[in-house]
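Pasting a structure here, questions to come.
Removed: one protein chain of the complex. Kept in place: all other protein chains.
Note that the chains take the letters A, B and C in the order they are written out, and that residue 1 is the start of every chain.
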Amino acid sequence: MGGHEPAFEVHSGEIVETTTLDAHGYDENDRSICEGQNPLTGPFFINEAKPGDCIGVRIIDLSPNRSSCWTRRLLAPHLLTPELLSRFPELLIGIPGEGKHVDWAIAPDGRTVRVVEEPYRESVPSIDLAPMLGCIGVAPPEGQAIVTTTAGAHGGNMDYVGIAPGSTLYFPVFVPGAHLYLGDGHATQGHGEIGGTGTEVSMDVRFEVRLLKGHRIGWPRGENPTHFFTIGNARPLENALQHATSEMFAWLVDDYRLGIVDASLLMAQSVEYEVGNVFDPAYTMVCKIPRRHLPDHPLPREV
Amino acid sequence: MGGHEPAFEVHSGEIVETTTLDAHGYDENDRSICEGQNPLTGPFFINEAKPGDCIGVRIIDLSPNRSSCWTRRLLAPHLLTPELLSRFPELLIGIPGEGKHVDWAIAPDGRTVRVVEEPYRESVPSIDLAPMLGCIGVAPPEGQAIVTTTAGAHGGNMDYVGIAPGSTLYFPVFVPGAHLYLGDGHATQGHGEIGGTGTEVSMDVRFEVRLLKGHRIGWPRGENPTHFFTIGNARPLENALQHATSEMFAWLVDDYRLGIVDASLLMAQSVEYEVGNVFDPAYTMVCKIPRRHLPDHPLPREV
Amino acid sequence: MGGHEPAFEVHSGEIVETTTLDAHGYDENDRSICEGQNPLTGPFFINEAKPGDCIGVRIIDLSPNRSSCWTRRLLAPHLLTPELLSRFPELLIGIPGEGKHVDWAIAPDGRTVRVVEEPYRESVPSIDLAPMLGCIGVAPPEGQAIVTTTAGAHGGNMDYVGIAPGSTLYFPVFVPGAHLYLGDGHATQGHGEIGGTGTEVSMDVRFEVRLLKGHRIGWPRGENPTHFFTIGNARPLENALQHATSEMFAWLVDDYRLGIVDASLLMAQSVEYEVGNVFDPAYTMVCKIPRRHLPDHPLPREV
Partner (left out) sequence: MGGHEPAFEVHSGEIVETTTLDAHGYDENDRSICEGQNPLTGPFFINEAKPGDCIGVRIIDLSPNRSSCWTRRLLAPHLLTPELLSRFPELLIGIPGEGKHVDWAIAPDGRTVRVVEEPYRESVPSIDLAPMLGCIGVAPPEGQAIVTTTAGAHGGNMDYVGIAPGSTLYFPVFVPGAHLYLGDGHATQGHGEIGGTGTEVSMDVRFEVRLLKGHRIGWPRGENPTHFFTIGNARPLENALQHATSEMFAWLVDDYRLGIVDASLLMAQSVEYEVGNVFDPAYTMVCKIPRRHLPDHPLPREV
């Protein structure tokens, strides 16, 4: 992300309808549109966004616009113990004579996705559809251009299952116009993206952008009907957890005006963590607090 | 765990009713019964359990047997970024003039727990009661005696919110009789035990033990009405995740007879992770698969 | 690194004499020439260098061109235990009423460097001068532009004390012309750069560039009169060690034609590790083998 001229301009409050290509650049007709890993839609120039602001992106709708999906075939070896790899060396070396990708198909009722290839079609159960965006974020600070396979304080390839309809994501703004990017849709994905992909597919997406002037945040934040959450992207996984936990603490103290002890007591007894990805160069850890446990304070909002 | 003579003998299929002290050794009347950190109930000698078997412990009931609970006051600094600690140094240095523990009380209806101490009583919301055991496990291998503040393949201080009524935990047997220990009850706990404690309390507990002869597992496993799960205990957090992920893979391949590709495809699209603890010397990561996504194969069972 | 037009063109075998600014952009007269962190000299376009080649940079001379140096004042808190930080919270919070930097001066004989500021001048011993370059590397792959405060397979801010006169560094070429950058000179530095700086100073530098056509390497390599070495840059430190160790193994097998067992036996009994930095976003670990333990095979060389 970063390093591209803005492709679209959006004003705060506007709703955008667009599409995303799959992680290899194929569109809704399974035509190759673009080379490279995780080609994204954007950048969207958010009118009047300045460094020090933050933007909110509410995902209204997200749905696959074709039925064919694909995945990698094997779990990532770095997530398995040497002992297990030694028992099942194919996990490391690969399986000879087989193509790289496994094809999956979304059922006609749009509720599940299933392997197409035999014999796995019979032995692997259908998985409930749960569309999400693997990549979303803004241009990074200091004029950098960073590949869309990794993530940072600017968002990026976070592969968090919670980036889904009903969620609003907040990103810090580092460059004028913020330069919002999104893509890398998955029809389903287990936590951690431990196989290296979700069921990769192109998407129709509808989202609303809001500009929160003068609201400075350190890392991506979000909310959905049940939780508030913060996202840390780093290696090792402890560092990702530190960033997410610290951003939640800052949220409670700075925006909810809780004291240090109050925020500690509340977080210690009520946070939940979700692993975003443990596959990409930066791992992603999400720190969540149930809305029902939060005092009735206003949300971070436009100044 | 390890290093004690068995205190009780249990046969497979028997149900045990007992109590646990809180993490500082106080009982249901708030009397100090025992010194040290995390004094446990047990060890229970499981009749006919031999190395190479595994035992299942089904938690039938678990409920606090007194209303007073306690917690530490502040989040653990190693889970926060240096930047945040630098903004809020009290998180590292502590808060002068205040006692160490914060008292909480379970509401008369037994559904929530709330801070007693002012002014936090007003500012920290009630938390829904969700009783769990912080410590459960068996004697470790090789004649070791290991403190009950850490965890390993033998279980131990895992501080996982899923060790709760309705769950069955499976442990490998390393010594004749297995030597089951349990304790360290929490009325509530956020994921990760990031404040260093749950709401610590003594408990009444009822559990059933089953012996699974000849069923060799590598790390603790479990099941509850919605999921199967495996538990890894190690540092760093990636290693804990590797152990849990590898044990789940072994479960699917060895017991469910899935192929390597099948197990990979299923896990990549359906695992969920939960952070047990990131406070203790060994961190705990749980790898879960929804029961609905598993093929209709038999559970690991008594041979 | 990356994202700049080439400033100079160099042919293989040419010797370059140039200067580097200090880490804050000050020159030999202590004048501010440039904003930002770690401004570098370059990029040098290496004639005929193509992706898949590697370049060698032999550091012939490197010496401070002014006597005044500066450092940060305190150790980096993320390298200390919470227990120690709790005893000495100033390490985290900082020391009020004092300026940020500590001034050091190189002795007139050019052999040591010493703190200028009282009372530290008396209590901190002189340190033997050992000039090195904190930053050296090439443009990264995939058109990225990456800040000069971090490091990767392209080199960068490695802060390794062995990047010094008498060493030759080898870098993979990712873009036509390689685009070599260098700077961030230190008159001295402890391993790890655990205070966040060496004794920062501007430098005169003389180096020779050689192009090794068709010689593909994965990570920076190097040699000096006593050792061959490889450099890994990543977080966590284990990952940096994995990259360095794996690159050394590949070197022995691919270039020295050792077998897998031979390379394993040799490395297991003779590698030495040096910590480059544990301060920057990517940590640096160096894997070395004494030249005397290596069979008498040719060095990687121009094809």
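As a convention for this text, a residue touches a chain if its C-beta (ideal position, glycine included) is under 8 Å from a C-beta of that chain, and two chains touch if they have at least 3 such contacts.
All figures in this text were calculated on a predicted structure; none of them were measured in a lab.
Asks: Among the chains included here, which ones are touched by the excluded chain in the whole complex?
Replies: Answer for the hidden chain's contacts among shown chains: A, B, C.
Asks: Of C:H24, C:K50 or C:H191, which residue touches the hidden chain?
Replies: Residue touching the absent chain, from the options given: C:H191.
Asks: Using the definition of touch stated at the top, determine which of B:A234, B:L252 or B:V271 touches the missing chain.
Replies: Touches the omitted chain: B:A234.
Asks: For the chain that got dropped from the picture, name the residues of chain B it touches.
Replies: Residues of chain B in touch with the missing chain: 2-3, 142-147, 234-236, 239.
Asks: May I ask you to list the residues on chain A that touch the chain which is not drawn?
Replies: For chain A, the residues touching the absent chain are 76-78, 82, 85-86, 89, 92-94, 236.
Asks: Just checking the interface: what residues of chain C touch the absent partner chain?
Replies: Within chain C, the residues that touch the unshown chain are 71-75, 79-81, 83-84, 87-88, 90-91, 95, 102, 113, 115, 120, 123-125, 127, 188-199, 236-238, 241-243, 245-246, 249-250, 253, 258-275, 278, 293-295.
The definition used in the following text is that only the chains that are shown with their structure count from here on.
Asks: Could you please state the distance in Å, as a whole number, between where the Cα atoms of chain A are centred and where those of chain B are centred?
Replies: About 30 Å separates the centre of chain A from that of chain B.
Asks: Could you grab the centroid distance between chain A and chain C? Build each centroid from C-alpha atoms only and quote it in angstrom.
Replies: Roughly 34 Å, centre to centre.
Asks: Averaging only over C-alpha atoms, locate the centres of chain B and chain C and give their separation in whole Å.
Replies: 45
Asks: At least two partner chains per residue is the criterion; list those residues in chain C.
Replies: Within chain C, the residues that touch at least two other chains are 236.
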